[in-house]
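Every protein chain of the complex appears in place save one, which is left out.
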Amino acid sequence: MATSKTLGESLRQHGVSRRGFLKFCAATASMMALPPSMAPAIAQALEKARRPSVIWLSFQECTGCTESLTRSFSPTVENLIFDVISLDYHHTLQAAAGDAAEHAREQAMNTNAGEYLVVVDGSLPGPNANPGYSTIAGISNYDMLMDTIDGAAAVVAVGTCAAFGGLPKADPNPTGAVSVQDLVKDKPVINVSGCPPVPMVITGVLAQFLTFGTLPELDEYGRPRAFFGQSIHDRCYRRPFYDKGKFAESFDDEGAKAGWCLYRLGCKGPMTYNACATMKWNGGASWPVEAGYPCLGCSEPDFWDAGGFYKALSVPTGSPGDVLLTAGAVGAAVGVGAGLMSRNQGKQAAKHHDKVTADQLEEKL
Amino acid sequence: MAKLAGIPIHIEQPEAEPQQFGNALPILNEIRHALARFAERAEPTRIDLAAIPFGPGDEERLMALLGRGEVEATIDALGPTRVWETRFPGVWVLDYANVEGERIALQIEIDEIPQMLRTQRADITDSLAALDAALASATAADPAAESRH
Amino acid sequence: MTQGAHSFSVERGLNAWREEIDAPVAAFFSSCVHCGLCAQACPFFVETGDPKYTPIHKLEPMRLLWEQEFTLWGKLKKTVKDRVDAQLGRAPKPLITDEMLEEWEPLLYDSCSMCGRCSMVCPVGNDIHYMIRKAREGMVASGHSPEGLVAASVRAVNTGSPMGLQWKTLDVQIKHVETATGLEVPIDKQGAEYLVLLSSMEIINFPEYLEAITKIFDHAGVSWTLSKTCFEATNAGIQIGSKDIAATLVQRVVDAAEQLQVKNVISPECGHAYTAIRWEGPNAIKRAYPFKVYHIIEVLDQLRADGRIKTEGKEMDRLSMHDPCNLARKSGVVQQQRSLMDLVASNFVDLKEHGEFQWCCGAGGGVSSNERAEPLKLAAFKRKKAQIEEVEPERMVTMCATCRTQLEEGLEEFNMDIPVVGLTEIIADHLVEKEVENKKAEES
Partner (left out) sequence: MTPMDFLLLTKGPLFSLAIAIFALGILIRLFEIFALGRAHNYAAARGNEVIPGLKTMYRRFNPDPGTFKRSTFDVVVGTLWHVGFVIALLMFIPHIELIKSTLGVSWPGLPNPVVDAVTAITLLGLVAVLIHRLTHPVKRFLSTPQDYLIWAVTFLPVLTGYLAYHRLINPYPLALGLHIFTVEIFLIVLPFTKLTHIFTAFVARYYNGAIFGRKGIQS
């Protein structure tokens, strides 16, 4: 294992100059959503950082998260980071297969006990579900996860499936899928949600771990605040249109062409926390809203079942119009009935009217 | 069902003016405050434009507003980094790209000279040693030098 | 059916309320949000500052009955309450008790002149005085009405006048008027255009009214008559809040008018008499009249508009006017009295809030017949007093004997030297003399 070399040495071996290193640090700071003034601190830390061992476990997933990471333009800063980590097990990427692959995992676990990082993508059948839904080398996902995290320093759940259950967990959840944080209680779990996550966010979290050796500050959902601290809505360049009340009403109307807000087309930006609006996708080329498509809210728990991708956020999920009509009709009928009963009460009272006479009054005096 | 060919496709001409989403001016304001700070206290500032939610056209507008000044430089380390002073001296733009020319970061720096352009101390030390080594080897290779002693 | 002396009971009162609760009452009770704005419109609250005089609070017992018996929700609540009581083996607490009604009696009678001002300001649109009138039905039937009003009602039914006044007393007045004016006061004249009614209070306190109309009607050539069988316009049944008593009294007017075959009936300068005959009467006897009902002011203004009243000279002192609630706010007669004032006054100034937003003198709605309410009546007058002080008139003009008495007594109590006069008398004072008129006609 190559943990003996520091990152500084590793980079210099790659022929990276000090200016190059500074540039690398500036880009890293930008990626970690840190202010540019942090670059010297990063440089100092990175000089001394050691290559951590990473074990990547893929369970019920579509490989989209790995794709997101590896398909980013190379060689980028992300890749440089990957050059300096020691990815000891990743059954999609590694050459070894079968027993040899599993052996590599076990070896990494033994050599780096208590120090390695476990990255998980995909959800997994829970302890009470049929383990046969997903196995690797005859080992159930559950057993493999619990076995692997035993000596881990921390677990990074990459993608919404690993972080919150994602698509496998969507209604009716046939495989009994659960998320990593549902199972891992005694290790720090960092959720990097998104379907897939922004690649720079994945590497940003890894960079933080190897730069400062610490875990980032997390939000209520266990996501790094640096990337998930603000909603898509609050950072969206189309926000001024929302505030002014200018909306695209359909995908091809004037509003859509003019780049107005997509709230009415079902944009989940207001309840979605992710870095898409600033980091963007495909090397900063664009992102869904810029492409004219409403945010699906893919970095949020249960986003598949959150009431329809093209329904505005505030729209109820049932059919309240029908309920209103039915209840209204029943109410009107009951109301008329009750009212007639009351009216009859008045009539009965009139029938029993006891005439007040002066004689009666006089006897009161 | 409509045949694929039956779906009308028309290509719209790219608009002459880049659309404005109103995010360029706030940055310009931030730059103005940074410049004032530098004028008063010589305190440099770096602004990372990756953290700004730019819409399409916003960046072009900002760059057009900043314009070009007298100085322009390129650093060749881990891919090209282009540095230029804007038409407001003291306000620099640093455009970092990877070896394939794709941008990895874009920053504004308010300083007399950007940090990236300065030669680092360690490099100067290294450079002295390198120069000494170069001198030594040059001397060793020059037969005329010995005869002078 | 119960009969006899001790027939008044809570149950009889509640039965009366059940008869009275209608769609407006249900809408009003459904809408009150306890904002308390009605209190600021009530002279009894404004001048005492006691929150229990808040108008809507005066209706709380009736509201309780409405909620429990006239809403499905209330019925459900009652069923649950009864179940719980049965489970716990305790007797259900009655919703409305005799003690409660006793507590509310002064609120509904002593501190409410049914002026209707609260009904004008309620932001949700509750016509509170409409409900007070209905609430009093239940108070009478439950035996919780003030002694003064009970006595007045009994006298009105038994003697024809709430003050026990006899025809012979009026007859003396008539003779006096005839002597003073040299004109005839027509009595029981068949087919007259107008049947003139009077109020006992007028006959006793303000005999000048009869003289004034005798002069005016002669001047304008109006055919009119008094009725020996029914001269009393007031209706104690309306004040105490009993439509049964009211019907008896109204029937007398209708009988007299039908017997004499008059086209119109004139209510005198008395506010409640007018609303009683004009608005409540037909509903008390449950049929429309074969004649029309006017307040004397309406008749005079019509004569003015028709050019049948010719006046000369004007009052030169600063005059202001008190609109009787029953005439203005509750009957829509606002402009008429002002047109008449223009005829005879050169220096007339209205009170700041007048017409439909005028303030009650404090004596209406039976308060003046209820000795117990005397201190409250005087307290409520302070609002009127403040209004009068704002414009500093030399004399006040009004067109209701009850208001006029209250103003006179109140102003005297506060040592304010401001005489109060009836509008009809002022008009009579300025009539062009007949001989002069004839001469003028000859000349031209």
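To keep things simple, chains are lettered A, B and C as they appear, and every chain counts its residues starting from 1.
FYI, a contact is a pair of C-beta atoms (placed from the backbone, for glycine too) under 8 Å apart; a residue touches a chain by one contact, two chains touch by 3 or more.
Everything quoted here is computed from the prediction, not taken from an experiment.
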**Asked** Can you list the shown chains that the hidden chain touches?
**Response** A, C
**Prompt:** Of A:127, A:151 or A:346, which one is in contact with the hidden chain?
**Reply:** A:346
**Asked** Which residue, C:155, C:329 or C:404, contacts the hidden chain when the whole complex is considered?
**Response** C:329
**Item:** Interface residues of chain C (partner: the chain not displayed)
**Value:** 21-28, 30-37, 39-41, 45-46, 49, 51-52, 54, 56-57, 70-73, 119-127, 130, 278-283, 285-289, 292-293, 328-334, 353, 356-357
**Message:** What does the interface between chain A and the hidden chain look like in terms of residue numbers?
**Reply:** 219-221, 231, 234, 242-245, 247, 263-264, 270-271, 273, 300-302, 305-307, 311-321, 323-324, 326-328, 330-332, 334-336, 338-340, 342-343, 346
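Following the convention adopted for this analysis, only the chains that are shown with their structure count from here on.
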**Message:** As a quick test, compute the distance in whole Å between the mean CA positions of chain A and chain B.
**Reply:** 33
**Item:** Centre-of-Cα separation between chain C and chain B, whole angstrom
**Value:** 92
**Asked** What positions in chain A touch 2 or more of the other chains?
**Response** none
**Message:** I need the residues of chain B touching at least two other chains; which ones are they?
**Reply:** none
**Message:** Using the touch definition from the top, list the residues of chain A that touch chain B in their complex.
**Reply:** 16-20, 22-24, 26-27, 29-31, 33, 35-37, 39, 73-77, 235-240, 259, 277-279, 283-284, 290
**Prompt:** Okay, in this complex, where on chain A does chain C touch?
**Reply:** 334-335, 338, 342, 345-346, 348-350, 352-358, 360-365
**Message:** Help me check something: in the complex, which residues belonging to chain C touch chain A?
**Reply:** 1-2, 4-8, 12, 15-16, 18-19, 21-22, 69-72, 140-141, 143, 147, 150-151, 153-154, 157-158, 242, 244-245, 248
